[in-house]
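Every protein chain except one is present and positioned as in the full complex.
Entry: subunit A
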Amino acid sequence: RLLYRASVGATEEENQDLPKKGKAQGRKRASAPDGVVKPVKLSRADLYKPPTNEELNQLKETENLFHSSLLRLQIEELLKEVTLKEKKKQKIDAFLHEINALLSAVPETPETDLADQSWLPKDVKVPFLQVPFSVKGKFRFLPPAAVTVVGSYLLGTCIKPEINVDVALTMPRAILQDKDNLNQRYHRKRALYLAHIAQHLSKEKLFGSVRFTYMNSNHLKPILLLQPQGKDEKLVTVRLYACPAPGFFKPSRLYPSKNNVRTAWFLEQGSPGEGAAEPPTPHYNNSILCDTGLESNLLFLAGASAGFPGMRDGVALLKVWLHQRELDKGLGCLNGFVASMLVAYLVAKHKISQGMSGYQVLRSILQFLATTDLSAAGISLSKDADSSLPTLADFHQAFEVVLVDPSGLVNLCADMTASKYKQVQFEAKRSMEVLDDSTVDGFQLLLMTPKPLIRTFDHVFHLKHVSKLQGACKKMQLLNELMDRGGNYVAAALPFVTSLLARGLAERVLLLTHSLPQAPQWPISAEPPKHKDAGHLSFGLLLTPAFAASILERGPEADRPEAAEFRKFWGEKSELRRFQDGAICEAVVWGAETMCQKRLIPEQIVQHLLWLHAAIPESSIRYTGAVLESVIRAGREPAGTGEEAMVSIVRSYDDLSRKLWNLEGLPLTVTAVQGTHPALRYTDVFPPTPMKPDYSYHVRIKDKESLLPLPEKPCPAYIAPMKVVCHMEGSGQWPQDKEAIKRVKAAFHLCLAELLSQQHQLLCRPAATHADVYKDGYIFRLQVAYHREPHILKEVVTPEGMLKYRDTEESQLHLGHLQQHPAFSGTSRLAKRWVRAQLLSDSLSDECVDLLAASLFLHPAPFTPPSSPQVGFLRFLHLLMAFDWKNSPLIVNLNADLKVADYTEIRNAFVAARPHLPVMFIATPRDKRSSVWTKERPSAQILQRLLVLALESLRALEEQLADPLGSQDGKMVFRPPLDFYDILIHLNAKQIPRHLEGVDRPAKSFSRGMLKSDALVTTLIFPVVGYDPVQCYLQELREAFGDLALFFYDSHGGEVIGVLWKPSSFEPQPFKASNMKGRMMASLSREELVTVPNVEAILEDFEILGEGLVRSVEARTEKWTI
């Protein structure tokens, strides 16, 4: 950003944030002069001196323990960044001591009924949803019997930025009573206990804030958060847990199969149940049990990590990994504690040894997660062979994911849903693949790249109001689950909703996951948040490209017993169908015509199933899968997003190439036909549509079979000529002189045109450089090529008579097998649309955008290849913004032609030649050294501007997509900011042939001289081809004023041209005969004459050159006044 400002100049508002950034850069400058990696030069003596023992050891260790030295250094830096400094630790210790002293001084209270909370002052509210309110039992406050620090702080595995210290307060035995395990009595005592402490601590000056939150967002378990006063407020959060006196609860009462919440109490029915068996309450039981094991688990972990620094590092890395994937917070998360337990498990199983480095620990744990399905085969850390303990099967009965703690009683993953665990497993698998791939920077991808839901999943939908799940619970009859979860309908319904969707979407999705409901923190004087305050719930789908768009759901044969179940599952959508193989089956057919509708079939399924089975109406689902597609939808209704149009173009093109091959009477045969227009690669933003000109709208050129636009009518619709290169057979007859080759090619164009019209009755129009063919309403522009022509053009004879070739071979972009990704076309087109909408049409080549999009599909790590244009586009923006263009080449391995050695070669060559290479360097298998597609464009300033725009757009777009209640206008990031330009040239919509392609569809459209495509007219006169007045205008402007200003335009129907003066040319300059373009003389002092741009006249020139096209020229800044 700075670079750009420096050279282009800043407006006032942007000037303000300059100092801040200047400082940041200043710091950077201190260590690296210009932020560019330079090739290392070591003297021979340094390189070949005999190694010391120590050095040899280190080199060997690096090789054994880490992947490479770079990885080792990176990991060390990261750990330095996230671990707690010793100085801070001392501060925290002091703070903990003070808390300890305060806790023992909290006064006792007299004993009251549990339901009588009048003793509690009004300024503190009980942090518990007391529904139903009435409950038996007595409560009094006594100072804690013990205060112990537990958890990651002692183990040294807590990481920045959120340093949490967990402190367990043991409630004295005298507070608890028999049967406290029943009906939330224990939980309420816990809450009251914390409320009383909170009320007292809040009066202390020591604390900056005293707040409540739910432990892991489980609303049965409030905890108290304490932060120190003053500038250390953000340093640490001390979390107070209340736990029962050890040995108070009898474990056998709390086994997963036991009931501890009575139905009658929960439903507030007076009489106890009439002999009906009470359902088990495993989650409820688990929530009590996990309070009993806090200390013993700490001891267990301390035992595992003693004398094992690698474990500490490994857990820290794993926590970073989890955080980047948004797996470490919320109800049912895989938090740091569970992660440490997993490492301890592997240590116990001897899968991790004490000599391992943090990196190896991370690797082993990822390997373990990737290969172990805890939702099918859980594990237990218990070494106890006590047969009275519940078995793993018992746990599986009660929970979706099973990881039993060393006591053999607590399931550490009780709240996790199976689909969440599947996601963890999926991520671990992908990460292992990345770590094994030596061509990528695994560290960057695994630990430094955030994976927000909206950028990770192809389709995302939100439940706007989780309160709708209350109805879902009723519809799905989940009373027992509600009781078990203490009335939390979100937690109760979630597993059922995900399994419902997983069944309905079946093989269409690779992975289905949901966001974790997160409870906020709240001040102690506020009521605790209700279940509905968990905000919205988001679901993410990773689609399988092969099946996601299928319109048919084939069920069992009609006479099979499963048919009834199928019908029940799909409801009215299910119908009997006869298939080609003769079977009569139940089937569901989804209505979708075009590709863009087919992509949204998962939306139909989700809406249908959620309404049918969970009573969630369509209106409370916000499905974001195709929000952006409106900008690549061509004007006319009912149109798709261009896929079908391009298929029909390619069909017509194939037919043409066949005809060219078989043409009779050509002096030489056609050896190859290549379409180079983006529509033929399926990446044209708005593919050409068949056109039939209306004769009466045009005038005919005298003596020629061609139409001409009329100046007084609106400009005719733009017909893009599609370039097709026609390679002719080589022969000795070809001349060796470039002028002569031009003539021969012209003769071929004439010949091709004549033969095509004779043999295939096609309307053709030859010219010296090409021959246009009108076919099926499209215009193909044939260009004959002679394979040796580029050589002849580049032949240079050296003084010694050696024949040399300059090596820049103008090649064509072959995207190869990318068509196997159905979303590629949409992604590339959205990206192009965005670039052009930012008025940067001419600053970035089409092929460059195609390659950027291709890299998202060929090198998706840490993501999966995008299966929807929307997510592809988000990652395109992210790539632009996050890629280190200055120091790395973007390597796009088309057709997988590059091998590992090639990667190193490309990187080394890049580092060596960096200063002479384009600012944006893209290497492909055919172009390893020069990056032909980015050679001319973009310039450093434009790239900088592009990055700023990408950053802003990505932020705005993700915010918008992630917020289900906000506006749904996906076009926002496609509207360019205009305050940046010095001059705006407003154009007359009448003369913009592509006006309809604009981001916002124009209110007024013009008739553009085309008949309807189904009109029964044969076109015999050539339509107006490739005539775009705006492009003519831009060309003239750039030719005339290119030295003075930059011109920006959206080639898809933009109504405005942005002009930016080049500051350098506004400096008064001494007179030079060769540099007087558009300038005039001015006197600097009395004697000295200098030249300055003749701005007034130039502004008038803008209008003159664009006569009929320009509506007005608006000078926005006074910068240019001299």
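Here is the rule we go by: contacts are C-beta pairs under 8 Å (C-beta built on N, C-alpha and C of every residue); 3 or more make two chains touch, one makes a residue touch a chain; residues count from 1.
The criterion applied here is as follows: contacts and distances are computed from a predicted model.
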"Telomere length regulation protein conserved domain-containing protein", "Protoheme IX farnesyltransferase, mitochondrial", "Ribosomal RNA-processing protein 7 homolog A" or "Dolichol-phosphate mannosyltransferase subunit 1" - which is the UniProt name of the missing chain: "Ribosomal RNA-processing protein 7 homolog A"
Options A:Pro667, A:Pro711, A:Gly730 or A:Gly966, residue touching the unrepresented chain: A:Pro711
Contact footprint on subunit A, counting only the chain that is left out: 9, 27-28, 30-32, 35, 37-40, 42, 46-48, 51, 59, 68-70, 73-74, 77-78, 80-82, 161, 320, 323-324, 447-448, 450, 701, 703-704, 706, 708-711, 715, 735, 737, 739-740, 742-744, 746-747, 750, 753-754, 765-768, 801-805, 887, 991, 1024, 1027, 1029, 1032-1033, 1036, 1039-1042, 1063, 1066-1068, 1071, 1073-1074, 1076-1085, 1089-1090, 1092, 1094, 1096-1097, 1100-1101, 1104-1110, 1118-1122
